[in-house]
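Below is a slice of the complex: some chains, not all, each in place.
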């Protein structure tokens, strides 16, 4: 029987907390916590779309992910000071944006733009999956805001989305890795799923040692369970 | 009798909240709130000093101030994405750094560096003064951490520092302006003071209409009262 | 029976051509073509490793991917002129580097660095998978070069790696999508595998419509076949 440092079962999420409406100005926001990982998600809704989409009648959802310098154990340099966005930041921002767009009917959204900012205040593994899961809450509230203004054509929010990390640590597939497990994992996977249980993104990476189909299947099953749990927590938060 | 929108007296601070140790990893941290203004201050202590100070035997304290894109009513572009720091950000970072250095005995600090990050999570006026006031808390805890490691030579923290904004709104000098008053002020001043009541920085700016010596004096007196109140709250927070 | 525009079977690769040693100076190089997609891969081997790896006794393999402005149908701006690397470029460079590192025994490589440049001269879908597949050829020759110099400790190259794209077009899973199929695919997956058939990276993305486990499995099976074919072609090229 595998034991995890924090005593969790291998298929158990860390303590998840969603504080909806953490900000006073944003059209949607939440502070989401996966254990010690803490991400502030904020959604800004504005009329109009980027130039390349004008006249299409379609809306646009985009996201930016970033980490505060002291979110990690050792302070990292500020990307604004370095004058350039790192590859990891770029990659995760794009992932969050794609994941959110999977929940939206662009036509119903109309020519409106929703920008979601996910700022990691404290990092302890799984920041991108917490960001996606929390961003969905902020997005839902921003969509509701637009609907309240009569700015949409029907219901733009057609699905929900949640994400979780899984990995193989000491040969054992596990759900929702904190930093201490993440560094020991030899395979690391991030899975984004809709509330109805389909895949939006599957990103598996071998760290040091390739993985086989059986391992992949085990990880996907764990992830499906985790995402279902997160979907339930999202529903609770949004109905509060 | 002047009435303020939020019912405060002209010499009264907004509701101030200091949550010390808001982060798990940083050597010192706090979430400081001046009304709806919310700034996360984190201090990282590390051995060594920048190249230009090596071999001097002296420590170094520096600060970086930044604002999350959705801290303000209208989302602003991320400076990391624009690839450059704006003038306002630069200016405030330098102000926070200078203010904190006024509290430190560089020799006692020894060749250690403390970097304070002040990230505005929500802005409603007075973000730079909240940043300085909260940064002092984070700094004090980081210094204590270094002392605990035996890395200092005596007591590096020789003073405390706090800051407040004052301004003239509709002809009336007032303390601690929220955004709604700030935009109406025709003179705007930020005052940084030590716990023993001396000035570290005085920055007064006429907005539209120059000010005279009597107005300046009235503003400084208000600021002195506000800083004294903040000093008291800092002491409470640090002795908790 | 599904018909593809170019007459291929759904599990058939495009015409693959590998011209090894296309450059005169590089320690390893090839021009690799997947149909009209044409990527120039070059490997530079140099003594020493980046600062953060010094003294570890371990080597380092890294990669940079880029696209010439007129590789695509419509000319795109040069990233050097824009002064910043785009998110897509960053993401693929990181993917290529990770994939190549899966083939290397860092200890046997010793403190040497191999940098692989993958420049897309013409793009017609699958540029990242062609880049990985060709980069392996360049890497193998650069490793052989280092071995020839006696600069390694044993055999650094412990595996081979190849990559292919798969996707679901009009409901049918297909192998190795050219641009015209890629834009119509509702799920798009890039799979990186070792010569011995294990997974190094699996990156699946729903475009517009989420996918289920059965679709995922079908895609992975197609990819396994394609990678096996590519492995064979790599072996031929390297034994020529």
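In this document, chain identifiers A, B and C correspond to the written order of the chains, with residue numbering beginning at 1 in each.
Convention: a contact is a pair of C-beta atoms (placed from the backbone, for glycine too) under 8 Å apart; a residue touches a chain by one contact, two chains touch by 3 or more.
Just so it is clear, the model here is predicted, and its values are computed rather than measured.
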For this file the homomeric complex, of which 3 subunits appear, totals 6
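The rule is simple: only the chains that are shown with their structure count from here on.
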Shared chain contacts [subunit A and subunit C, defined touch]: none
When you take the mean of every protein CA atom shown, which chain's own CA mean is nearest to it? A
Subunit B and subunit C share one sequence, so how far apart are they rotationally when you fit their Cα atoms? Give it in degrees, rounded to a multiple of 5. 120
Centre distance in Å when subunit A and subunit C are each reduced to the mean of their C-alpha atoms: 28
Here the gap between subunit B and subunit C, centre to centre from mean Cα coordinates and rounded to Å, is 50
Calculate how many whole Å lie between the centre of subunit A and the centre of subunit B, each centre taken as the average of the chain's C-alpha atoms. 33
Shared-contact residues (touching 2 or more other chains) in subunit B: 83
What does subunit C use to touch subunit A in their complex? 84-88, 90-91, 93-94, 98, 102, 159, 193-194, 196, 198-206, 210-213, 216, 220
For the complex, which residues does subunit B have touching subunit A? 23-26, 29, 36, 40, 42-44, 46, 64, 66, 68-70, 72-75, 78-85, 89, 115, 117, 119, 121-122, 124
